[in-house]
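So the structure is just underneath, and the comments pick up after that.
Below, a portion of the complex is reproduced, with chain positions unchanged.
Chain IDs A and B follow the sequence of writing; residue 1 opens each chain.
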């Protein structure tokens, strides 16, 4: 229940983030809605295609498409005003990343024979690939591959969730504690600009 | 029958458009053929993957690959001459967009439980995603997200088609009337440079 509510809020937030990127790339209103929808629902879509889990979420629940399209249109109309809610977006995006991850792990776990590492991996795909597809369509190197820790939060959340469930502890406790951990770490990462190590580009000179 | 003939002509036209783009990007003949094939068959492929509809069209009918590869090679050889047929291409492309959409809706309708909005959406994916994948492979922001109304024509065509069928009217009437409407609107859009509204990029400043 809680997770589902967070999910619906999060797809709207992701749709808005996608829409803003579409505006910045000078797209028309169709493009803005499409980028918003891809940003919001792309992660779950990629996950379901990777495991052959049909029908896709938004095919079974067309209202999800309605939500993301409405959110994208609102973003396009109210873009200037949204500026004031910038930090609210970061918070909702963090919540969404963690909720997407847990939902992704749950769906992967419904396939009996998946290794725990694959479950965590598919949770990460759910959390991260929407933004990745958004950036590919906007002709950018995906931010998630370069940004302060983001995908790592997803991996951490998924690992904790799978671990707690492995100990046969109640599902609600697993959900709440991994939600809380992931969310806190992500907010701290934003606040203190935590980044994963990067390599010196000079070191690969001569490989072109 | 009519639809199938239009389909075969349209995949050749799309393959030629893809091939010309490949030439412009300095690709070799393999790249030119691949981009042409993706432009022609990519939309249907994405649709089938999204709904788990196997085997894919070109897997069941390898001759489609033959057509698109031949069309791409012809385009590569006769590129300079094709210049004179520029407006013919726009007409065939418009026909193709509309035919792809109707075919996509038909395949989606063969899944009993799909909501009409999903059927229209999958028709649009069929019509539009070939060009979108072509542009992603050529490292461009997809034209379809920024161009004079194109995807919207697809949505309009699909909606009319689904609506007429919903009224239990004969399938041929549904096909012909939505084909005609979509085709006319697309040609008018090209002629008069109809565009969807776009947002002022200044309004999203500060979101980077």
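One rule holds for everything that comes next: a residue touches a chain if its C-beta (ideal position, glycine included) is under 8 Å from a C-beta of that chain, and two chains touch if they have at least 3 such contacts.
Fair warning: this is a prediction, and the values are worked out from it, not measured in the lab.
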| item | value |
| --- | --- |
| Entire complex copy count, 2 subunits given | 3 |
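The working rule: only the chains that are shown with their structure count from here on.
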| item | value |
| --- | --- |
| Angle, in degrees to the nearest 5, of the Cα rotation that carries subunit A onto subunit B | 120 |
| Interfacial residue positions of subunit A with respect to subunit B in the complex | 20, 22-32, 34-35, 45, 49, 52, 54-56, 58-59, 62, 65-66, 76, 79-80, 82-83, 86, 136-139 |
| List of subunit B residues in touch with subunit A within their complex | 49-52, 111, 113-115, 117-118, 121, 132, 136, 139-142, 144-147, 149, 151-152, 195-199, 201, 203-204, 206-208 |
